[in-house]
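Below is one structure, written out as structure tokens, with a few remarks after it.
In this view, the complex is presented without one of its protein chains, the others remaining in place.
Per-chain numbering from 1; labels A and B assigned in written order.
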Amino acid sequence: MEGSRSRRDFVKKAAIAGGVVLGFPALIPKRTEAEETLNIGVDEELTGVYAYPAKNEVRGMQMAVDDWNKKGGVLGRKINLLVEDNANNPGTAVEKARKLFEVDKVPVLIGTLNSANSQAVSNVAFQAGKPFLVSGGHTDTVTGSQCHWTSFRTCHSTWAETHATGLSISKKFGKKWYYITPDYAFGHSLLDGYKSMEAQLGIQVVGSDLTPLGTTDFSAYLTKVLAAKPDCLIIMVQGDDQTNCLKQANSFGILKRIPVAGPQGELEPLWGVPKEAQVGYWGVEWYYKNVGNNKEAQSFVSRYMTQFQEPPTARSAFGYITVERMATAIQEAKGTDPVKVCKALSGMTFHPLQQGSGTYRTVDHQLEWPMLFCETVAGGQDGNAKDIFKMIDVQPGDAIEHPVSEQEKVCKLAWPA
Amino acid sequence: MKRTLDTAGMSLLAIVLLGMPLWMNVIQLNVSLGTSLLLFGLAAASVNILVGYTGFMAFGNAAFFGVGAYGSALFSHYIMPDNMILATIVGALTGTLSAFILAPFLIRRRGIYFALMTVAFGQVYYFIAYRWSNVTGGEDGFSISRPHLFGPQSNPMDGPAYYYYVLIVFVAVMAFMWFLVRSPFGLSLRAISQNEIRVRYLAINSDRMIFKALVISGMVAGIAGSLYSMSINFAYPLLMDWHQSGDFVMMTILGGAGTLWGPFIGAIIYTLAANVLSSKTETWQIFIGALFVACVLFFPKGILGFLSRPNTTSEDIDATLDRVHADALAQVEPG
Partner (left out) sequence: MERLIPEIVNGIVLGAFYAIIAIGLSLIMNLTGTVNLAHGSFLTLAGYLAFTLIQRGTNFWLALGISAILTVVIGLAVERTLIQPLYKRIPLYSLLLTFGLALIAEEVFRLIWGPQSVPFSPPASLQGATIIGDTVLPTFRLAIVAVLAVAMAMLLLFLYRTRQGLRLRGAVLNREMMAALGINTQMLYMMNFGIGIFLAAIAGVLASGLIGLSPTMGNGLLMPAFITVVIGGMGSIAGSLVGGLLLGVGQSVTTLYAPAASEIVTYVLMAVVLLIRPRGLFGEEGLFG
């Protein structure tokens, strides 16, 4: 009796182990590369606090894929996006990137908007020796101290964001500033960016607070702001933090008395702010009404609005540009050899969904492209509640990015021999 | 009969684990995920020591795991790069130390208060990693280069090579666990989980046992963590967060708390399920949450707990307690 029970136990254990192990091929979709398709791996934050901007990035990416496929694909092959969710967790981002490279054998990878994920995946791509184009992660190190010849970045660096806005803010509002900065590398580098301009612009800092990421209650900081009476409140927190900060600044009456500005304002969080708090003068990385006479961009905007019933955001633009440029580089390199593709991207100049031009710089692989300074119009303009930015000025890329000579000291791209 | 079947089971497991890099790609998964399965299995085993064997609700083991991860990462970067084995040891030591620091506080409470304290102290470690960004990189995380086994002259370890290194450590730790649960100490822990007051009446210092259990648990979690950061070449604060602790507890319960291999089975199922589901659908979180709910309602003993009877009976525990009690008396009474 005892023996047969143990046998049953063992058989059950073995069956479970076996079932678990062998059952997985049935569950996992087979996605290896066929001759006719070109797979591009996407590692993105589809769940978690960044789900909405991530969704918009993927929308832009998919539109670029559709556009290329309509033209016959890249080198005769249709493009297919293999999208993986990294759940806003660096460990998962690394595993998914490795899965895409080793199992799905994607020749190139794009994505990430979380700073930590961007750096972690950048390292993975470097180890795999394959190109990685960051769509939306802003941390300086990706094109700075931890740059790799395999990594490129579409969205602006924090330096560009501060240098596109600092002068305009001081001219418009005055020199007494109060900083509210998120307390992590992204925030610190924004702060450093403005600090580097303080002497030249004659800025007097009347207060500066580093707020923990995910702060829900800004009241303590806001009462300090009221006491300090700055000419301008510089808000550098993003996402939900920005939403909370603005809502609460309004309840303290700050928004009526003190102008608010910052290096980065995005549609996603600002659309979530109620009208009475939809204010501010922000650095905007791309706006759908700034396409000028760029036909491709105009078409992108109108098709996006038809398909999704809302205007494309800067995130959508990052996604589109990233895929579009990656495909172009593969075309120019006449294949997916990593060195050739990266060489094709490096130094590539084009029009990033606008009239102005941009270049993926050879020194650090950062896309150097224009940036806008906009005023937020509460409730939208021209009858469109989503059209909330009024463009004030545009700065060309080379006026706002890190000088090349500086970057040479920080970023050493060691190309393979 | 039972012994040959157990041996057969172990052999099967051995074949599966040894051949993992080969068949991992066949089932459409990358090798480093296999490494993660081993490491999460160890992390869950560390939880098992407390939850399964001692009966204590430990919700802070991710902190030990994370401290181990940062320990080896910071050591490799700042002090001695290219020495994988030393980095592993340092990570293990830091993980052990992190538990050692907390143990004097944790042993003073039981039940839900113990659980809440593990969460609270775990979060303190998390915030230190988060705020001390000059050293740890903070929210941005900490990059480390690929580990070298034999110093800078050798090639960095690739996925499969690193997997085998981890497998060796895994086997060693599981062997240690096997001995631990059969030892008088292990049996005393199980006695505590059944009835701590009874244990104390037998002149056994349960506080001291729980202290040791915490430190051992910290050591195992620290080893797992130190190998994990070297596997993904990255350390980040979320590794220490209480949600990660919750995942480890889930793995233990899912596989079967109080069984030797339960945590490992639970880690495999949970990690693979999350990985595969998140590739198939954006709403994978609903399924993982449902897994938690279903497991608690329908499989609280976990898969292995459901299937097998415990190898150790109450008589074994009583016999051991008698021996330990006699030892304790012998020390008190002269001669």
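Assorted remarks:
Basically, a residue touches a chain if its C-beta (ideal position, glycine included) is under 8 Å from a C-beta of that chain, and two chains touch if they have at least 3 such contacts.
Just so it is clear, the structure is predicted and the values come from calculations on it, not from any experiment.
Considering A:T211, A:Q238 or A:S316, the position touching the chain not shown turns out to be A:T211 (whole complex). Of the listed positions B:F127, B:F150 or B:Y201, the one in contact with the omitted chain in the full complex is B:F127. Take chain A: the residues that touch the chain left off the picture are 47-49, 51-52, 55, 183, 209-212, 214, 216-217, 219-221, 223-224, 226-227, 240, 243-244, 247-248, 250-253, 268-269, 271-276.
Although one chain is hidden here, its contacts on chain B can still be listed: residues 51, 57, 59, 105, 108-117, 119-121, 123-124, 127-128, 131, 246, 249-250, 253, 283, 285-286, 288-293, 295-297, 300.
The definition used in the following text is that only the chains that are shown with their structure count from here on.
In whole angstrom, the spacing between the mean C-alpha positions of chain A and chain B is 36. Touching chain A in their complex are the following residues of chain B: 1-2, 5-6, 8-9, 12-13, 16, 23, 25-33, 36, 131, 133, 137-141, 143, 146, 159, 228, 232-234, 236, 238-239, 265, 268-269, 272, 275-276, 278-280, 282, 284-285, 303-304, 307-308. Those residues of chain A whose C-beta lies close enough to touch chain B in the complex are 2-3, 6-7, 9-10, 12-14, 16-17, 20-22, 24-25, 27-31, 46-47, 84-85, 87, 89-92, 94-95, 98-99, 101-103, 115-116, 119-120, 123-124, 127, 139, 141, 146, 183-186, 188, 213.
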